[in-house]
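Only one protein chain is missing from this complex, and each of the others stays in its spot.
Let's turn to chain A:
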Amino acid sequence: MSERLATIASASGLHARPAALFAEAAGALDIEVTIAPKGAPEDDALDASSILSLMTLGAAKGDEVVLRASGDGAEAALDSLVTLLETDLDAV
């Protein structure tokens, strides 16, 4: 299991368009990635490719989240998703 900590950079938080772009990117991967607020139990982690899960997570700008994945390519996949979370997608 690989883990990464990321800070939400989008001005509107992980809502609307930023959430849609992130869910799409996570869904395009061959491995399953989960997302959870920093400090939350691993069992409560949500599917990162689910736009509805991301919306219910309600992460705001500056919030820290933990991404988890395992298997081949997990490290590279997580790196790319962290980059996405740490970009202000509202400004793109």
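We adopt the following convention: a contact is a pair of C-beta atoms (placed from the backbone, for glycine too) under 8 Å apart; a residue touches a chain by one contact, two chains touch by 3 or more; residues count from 1.
Here is the rule we go by: contacts and distances are computed from a predicted model.
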item	value
Record-based protein name (UniProt) of the chain missing from this complex, from "Cobalamin-dependent protein", "Phosphate transport system permease protein", "Phosphoenolpyruvate-protein phosphotransferase" or "ABC transporter ATP-binding protein"	"Phosphoenolpyruvate-protein phosphotransferase"
Option from A:51, A:66 or A:82 whose C-beta touches the chain left out	A:51
Residue numbers in chain A that touch the chain omitted from display	15-16, 20, 23-24, 46-47, 49-53, 55-56, 58
